[in-house]
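Only a single protein chain was left out; the remaining protein chains are all shown in position.
For chain A:
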Amino acid sequence: MSALVPLPVLLPLLAAAFSLAVGHFATVQRVLNLLVLSGIVVVAALLLARADGSGPVVLQLGGYAPPFGITLVADRLSALLLLVSISVMLAVLVFAIGQRITDQGRASTSTAFHPMYLVLSAGVSLAYLTGDLFNLFVAFEVMLSASYVLIARRTNAERVRPSMTYVIVSLTSSLLFLTMVAVVYTATGTVNLADLAGRIALLPDGARAGLALLMAVVFGIKSAVVPLHFWLPDSYPTAPAPVTAVFAALLTKVAVYALIRTQTLLFGDATSGTFLLVVALLTMLVGALGAIAQNDLNRLLSFLLVSHIGYMVFGLGLFTEIGLSGVILYVVHHIAVQGALFLVGGLVIRHAGTPSLRHMRGLARSYPLVAVLFAIPALNLAGIPPFSGFVAKVVLLRAGAEAATPLAYVVTAAAVATSFLTLFALSKVWVGSFWGEPAPAVPDVDPTDDVTVGTGESSRPMLAATGGLVLAGLVFAALAGPLSGVSERAAHDLLDQGPYRAAVLGEARAAP
């Protein structure tokens, strides 16, 4: 069984090399990419079943005894997030292929998309599976390098500046990450996460707090929490729709996962709880208020993305079992719903010709299907029952109320307010752009690029992919019972640390 663990990383990397070699055969690239991602979904499902049934699946790479080699670990949390993430990547891939086939007559895209998409999935998988701090840095670099190419591909004068912002901010946070690894190694002499868990506990309080803060900043930049969020609404909206969707759905969430993993495993006793709660409060409110001020559909969605990262940090900051269980549910729900919203945004822009909310009107009449596809994830994001957002939010709010500290009450109230602000921002879009008399589509500003906008018909694969992600929100709500069962057990593991450390290090070494 443990032989399955490296497959989600190895398969896409090998396939990426092959895909690059057969760059002139678009069909081969597409089929290969679809096959590999479907394969990983199956592997992730098997890993989840195994990890939930009989504890973490561990592989020591190269057979080195822990903690000296690189360890791959698939426990409940990482297997669950891997399954959801790669499924969403698969749906977005179907959308991207559908868009490419529909726009066959347009200028051809470079052959780099499919290989880079595979490398991105390898990086995401490695980030979830690795049990080693330095390897986590490598996973982020693999993932981000692929994302740099995807965001900077076929840039024009208008898009080159935002992609530059994205690359430089990400690189700066990567260098801070590297610095953090050096500090950790200087202080403890190990980079294995399970081993670190024991050794960090022996450090003086000041050093522990410093390390926790440094990690929070590093992953805070990558997950775009306020006040480190400025790069995100600036750079994401300019990328092509499928790329934005996959970035929004996954990249920030991988950073949130890293934040959860490091804060719970390494600093298990709420060293930075208060700090994280304050950050969560700011992130939720600033993001939601920022969203209301926007006139551009994609920018608005990006601000909402920032705002909802706050919910995840909120649950983490509580450091209780129910809080963490809420975070896990929220991450799962948010990966699907944010991906769905950005794909719908792509469909809207194809139809209306512009992301500017001022220039679109009456979409509900001229394009009713997209109106339905927008309405469901919008209500879901705001947390209206019976969708998955409601389930996740209820658990988080209950966790906040149960914590029963003044700060927790304030943040819980802010979470409710943010929910309303989200609804307000999205109903602003609905009233302005979907109701009323249909406005004529804005003509295509750049006819030489590879995507049709303005009159663009959307083909069945694109609608099916979007619909699939929209439905996922409903399916998660229907599966709320088993899903919250897994997330509660995963949250228990996170706080307990015992099973994870024993699985990686062996029973004898893990004992304190």
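Just so we're on the same page, a residue touches a chain if its C-beta (ideal position, glycine included) is under 8 Å from a C-beta of that chain, and two chains touch if they have at least 3 such contacts; residues count from 1.
Keep in mind that, in the parts below, contacts and distances are computed from a predicted model.
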{"item": "Listed names \"3-isopropylmalate dehydratase large subunit\", \"Hydrogenase iron-sulfur subunit\", \"Multisubunit sodium/proton antiporter MrpC subunit\" or \"Recombination protein RecR\", matching UniProt entry of the absent chain", "value": "\"Multisubunit sodium/proton antiporter MrpC subunit\""}
{"item": "Residue of A:V181, A:L289 or A:A375 in touch with the missing chain, whole complex considered", "value": "A:V181"}
{"item": "Among A:V9, A:A26, A:V167 or A:A414, residue touching the chain not depicted", "value": "A:V167"}
{"item": "Where the unshown chain meets chain A, residue by residue", "value": "68, 134, 137-138, 141, 145, 148-149, 152, 155-157, 160-161, 163-164, 167-168, 171-172, 174-175, 178-179, 181-183, 185-187, 189, 191, 233-234, 293, 299"}
